[in-house]
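All protein chains but one are shown at their positions in the complex.
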Amino acid sequence: MPTAYITRRERFSAAHRLFNPELSDEQNRAIYGECSNDNWHGHNFELLVTVRGPVNPQIGYVVNLKVISQIIRERVISKLDHRNINLDVDFMRGQIPSTENLAVAIWAQLDAPMRDIGVELHCVRVQETENNYVEYFGD
Amino acid sequence: MPTAYITRRERFSAAHRLFNPELSDEQNRAIYGECSNDNWHGHNFELLVTVRGPVNPQIGYVVNLKVISQIIRERVISKLDHRNINLDVDFMRGQIPSTENLAVAIWAQLDAPMRDIGVELHCVRVQETENNYVEYFGD
Amino acid sequence: MPTAYITRRERFSAAHRLFNPELSDEQNRAIYGECSNDNWHGHNFELLVTVRGPVNPQIGYVVNLKVISQIIRERVISKLDHRNINLDVDFMRGQIPSTENLAVAIWAQLDAPMRDIGVELHCVRVQETENNYVEYFGD
Amino acid sequence: MPTAYITRRERFSAAHRLFNPELSDEQNRAIYGECSNDNWHGHNFELLVTVRGPVNPQIGYVVNLKVISQIIRERVISKLDHRNINLDVDFMRGQIPSTENLAVAIWAQLDAPMRDIGVELHCVRVQETENNYVEYFGD
Amino acid sequence: MPTAYITRRERFSAAHRLFNPELSDEQNRAIYGECSNDNWHGHNFELLVTVRGPVNPQIGYVVNLKVISQIIRERVISKLDHRNINLDVDFMRGQIPSTENLAVAIWAQLDAPMRDIGVELHCVRVQETENNYVEYFGD
Partner (left out) sequence: MPTAYITRRERFSAAHRLFNPELSDEQNRAIYGECSNDNWHGHNFELLVTVRGPVNPQIGYVVNLKVISQIIRERVISKLDHRNINLDVDFMRGQIPSTENLAVAIWAQLDAPMRDIGVELHCVRVQETENNYVEYFGD
């Protein structure tokens, strides 16, 4: 059975602020610049989740993409969309909401559920603007 | 001299919350739904500004796009990018930061400066997500 | 009250075949070429619907985009998506499913419902491929 | 018969230099900046041509898009693609190759041929980068 | 000699229906949902083919992209574009036309011809909608 990689794109719009509470305001401003604005800012984030697995010969699917999409929406999008990443998102509590940390935390949200449906999570990609994105492969 | 329409795209990332302080929380939630989230949310906004004017035969320009871009950045982007539209933006004070109101307010920011450089503002388009945008033509 | 133009993008994936049953197969092939393939072909269509109206000063909306989206989905997308435009779509019965005819028929589906919610339909744009689109303004 | 607007996108990759030979090098550099680089620079230009006309009820087309595409390729793309706009393009001879002048000159190339096939040229749009485009409507 | 990866994008518009003839209509509907619509549906598919090989120092190419494009068009696009994948495509006969099976079958069409021109096929990516794609790397 051939192994294929399936990617699903989902989107969320959220506010955040890059800020380390253990550092002074001056240090935060020096490190994060305008991304540390006191009153938050926000983005339309794109999330691309890639899973891999054998193609089921009877069905022609690695897995039904509706199942993938449903897991991503339940575990990730419903918690992030139209929310404040610093304040409203349980799986980001206590973390600086950088794109890197978001990608790693989203991996943790999706890894076990993907395994439960028989596929392996391969990559979580979070695109913050048209010019920047982060990929995490689980290592 | 032929009349041409010139469009410049700029971008800003901002937080906002749709909320009318004269209404109750229930009413706000009923009207704005998740867009009224207490702790804000945000977007990558795209702004497309279209001006029109005669093509200068000696230069081949209606106007140098660098001038257009500079005006948009000074009057609009520098005030909105990495900001909270409800709290941080002078020209949005006291207004509900809907895409419609943003487009109308950006028009007011740009109309006179464009006239000052000899072009007419034709359209302000604000794109909030890949599925939604608002255009304002000054009427 | 300023007048703003609001555009909502929706998408549908459908099969069709350009074919006039009053013409011979040779004539159909001569006019429509490969678009007349006996066994159908298909597209991811993009639909952009633009409405215009005054901006409600208390709410900041011309109209809630969720209402616009709901009307488009009920009246258009639910009938076209994952369907055969020649065979499955009531409002295209007896018409050649060209992009032009689609745009005009979608206008007819949306004109009255938009009026009912207090906005005017301004433009229906149907994009068949990244290189081709048709706009209809109701005339 | 309803009137529809049909848009076809074509692309060309060309070199150019913004330069007015009646002006000094200093003046050219002051007006055009880096766009006046002695050794040229270049772009992937996008050209969007919009025509309008009645929808033929027997065929469902305003006009076959293949005919539109063929005219644009013969009259415009074949002369601009992989060429130097200042040196190689007959219909740009003696003109400063700004986006504005390109749009106006492309209109002149297309206006009569479109009329010959029974449609009216409505708009020529030339997109130079993802942030800049010019539209010309024939006036 | 450095090894580079070259990717060529091609597109095709096709109809299909996800349907396993060994299963009942109810089972097909349960597995494939609306993708199993009796009268077909369709998509604008994007195909991205990546090959790798050493950069020829005298020419600067891994291989001329026109050759890559010609092979893809002859072996894949000419058979899929404006066709029904279930009925019209020799290399998909007897297979469920899922995106996964398409990617694997396109690999089989391209693997030997790419080897014949001295490059190795690295990845076949088939994008069905803006939200879904499948990659196959030959294993």
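Order as written gives the chain letters A, B, C, D and E; numbering starts at 1 within each chain.
One rule holds in what follows: contacts are C-beta pairs under 8 Å (C-beta built on N, C-alpha and C of every residue); 3 or more make two chains touch, one makes a residue touch a chain.
Computed from a predicted structure; not experimentally measured.
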Subject >> Chain not shown, its touching partners among those shown >> reply: A, D, E
**OP:** For the chain that's not shown, point to the residue among E:T7, E:N39 or E:N132 touching it.
**Re:** E:T7
Subject >> Residue among D:E34, D:D90, D:D116 or D:D139 that touches the chain left out of view >> reply: D:E34
Subject >> Absent chain, residues of chain A that touch it >> reply: 18, 20, 22, 31, 33, 95-98, 100-101, 103-104, 130-137, 139
Subject >> Residue ranges of chain D at the interface with the undisplayed chain >> reply: 11, 13-16, 34-35, 37, 39-44, 81-84, 87-88, 129-130
Subject >> Hidden partner chain, residues of chain E it touches >> reply: 2-10, 50, 55, 58-62, 64-66
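Keep this in mind: only the chains that are shown with their structure count from here on.
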Original post:
Between chain B and chain E, which partner chains are common?
Top reply: A, C
Original post:
Which number of steps is the smallest that gets you from chain D over to chain E via touching chains?
Top reply: 2
Original post:
For the interface formed by B-D, which of the candidate pairs A-B, A-E or C-E is equivalent, sharing more than half of the contact pairs by residue number?
Top reply: A-E
Original post:
What whole-Å value do you get for the distance between chain A and chain C if each is reduced to the mean of its CA atoms?
Top reply: 34
Original post:
How big is the gap, in whole Å, between where the Cα atoms of chain A centre and where those of chain D centre?
Top reply: 42
Subject >> Geometric centre distance via CA averages, chain C-chain B, whole Å >> reply: 28
**OP:** Answer with line, ring, star, complete or other to describe the graph linking chains that touch.
**Re:** other
